[in-house]
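What follows is one structure encoded as structure tokens, with my remarks underneath.
Note that one protein chain of the assembly has been removed; the remaining protein chains are unaltered in position.
For chain A:
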Amino acid sequence: MSIVTVQLGQCGNQIGREVFNAICSDVHGMHGLCSKKENESYHDACKERFFSEEEAEVPVARAVLIDMEPKVISQTLSIAARSGCWRYDDRSHFSQKQGSGNNWANGYSVHGPRHREVIMNLVQTEAEKCDRLGGFFTIMSMAGGTGSGLGAFVTQCLRDAFPTSFILNHVIWPYGTGEVIVQNYNSVLTLSHLYQSSDALLVHENDVIHKICAQLMNIKQISFRDVNQVIAHQLGSVFQPTYTAGSGSHYSRNPLGDLMETLVPHPEFKMLGLRNIPQMPENSLAYSTFSWPGLIKHLRQMLIANAKMEEGIDWQVRPPRLDSSTPPSHSTNKPLHFNTSIANLVILRGKDTHSVDLGSFQDPSLYTSWLNPQDAFNAWKTPRAFNKYEKSASLVSNSQFLLKPLDSVVGKAWNMFASKAYIHQYTKFGIEEEDFLDSFTALEQVISSYTSL
């Protein structure tokens, strides 16, 4: 089954390009570390998922590029074409002239309805190219106007037009100290609207990735390109082909569906965080070796202590002890920093994955009591190494990972809303104070739900 990627706004398009780059270079790389047959299987599965076959040319990404101003899309198209190993479909993009001015209302209420037909036609065309449509993957930032506002509108349209397809929104959380002054308003409006139409929100925080670039990748002058490449690597590590428990001896064909099934048991809980280890500069790779027990131990502690990367993990945090006398619901004596999970998914790639012991992730004390621990935890594996890492492990988690960032964004937005600053810019385009209040209410609800896990 194939995934159609919808790249929205400057951020969405810049990241999308890096994602396809990462996927392509992984597939063509010589470091599969597995049999030729395995490699071919992987290659085919990946192809089907992300690219459509045009006769005897470079593969064409299954993507729709949308932006309200032309510069980024034209740059994206030309960089992809110059890569020589993949490209975008020349007709599969839509842009306008003026941009959205960082105004969510402009993206949602003006550009959305105005260009709905054209955009949905492009999506329909891509969807029809797929033998079987596995769902939609949208990439957007929350801070600006197009990715956020138009992105929320397009997600709604996707839901209306494809009611039974899976929709996964990849959302970029902006730097805490401003890229855009009204970013908190835009974020609140985006998240509350996406929550209604999307199946799950997979979040990357710029601050976190920036730290990874600085401390793990040792990059001195970090550019957005560096940040985007790390994000692309992490996404690739989740969406490249794997074997799931139910797929038997074939690569699983329904990644989005599988993801939703394992991680989103309840519509109130849709926020997914992503961790990937190890992360290091490419030229150090040759000199490093890792053991699976070591990687798994680190990953588990990252989950429990809500660490953003494999350095600086707080090893003091422990899961609460579940006595037999404690009733299974709300244990009030939970240690404060402990990150409770609803469900977790671990993805292992590379050498000796079949022998890895993941028992520590099935510990019931990590989870809420709603699901059986066997259902709350899943693992996908492949012996085929990813992107030159001999062993790599990723964690996609529906847990309290994003509770603090969410609370912080809502708090700041509320603070600004109380003084009515900038509201006139939104009412100008039809988003009224009531709409803001609705969004705040919806998100406070989500915060409350995740807090009481």
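Here, a contact is a pair of C-beta atoms (placed from the backbone, for glycine too) under 8 Å apart; a residue touches a chain by one contact, two chains touch by 3 or more; residues count from 1.
One rule holds in what follows: contacts and distances are computed from a predicted model.
Missing from the rendering is one chain, named in UniProt as "Tubulin epsilon chain" (options: "Response regulatory domain-containing protein", "Ribonuclease P/MRP 40 subunit", "Tubulin epsilon chain" or "Signal recognition particle 14 kDa protein"). Here the missing chain is touched by one residue of A:Cys85, A:Ala161 or A:Ile181, and it is A:Ile181.
Across A:Val227, A:Ile342 or A:Leu453, the single residue that touches the chain missing here is A:Val227. Annotation: of A:Lys37, A:Arg82 or A:Lys97, A:Lys97 touches the absent chain (contact as defined above).
Chain A meets the missing chain through residues 10, 14, 69-72, 75, 97-103, 145, 175-182, 210, 213-214, 219-225, 227, 410-412, 414-416, 418-422, 424-425, 440-441, 444-445, 447-448, 452.
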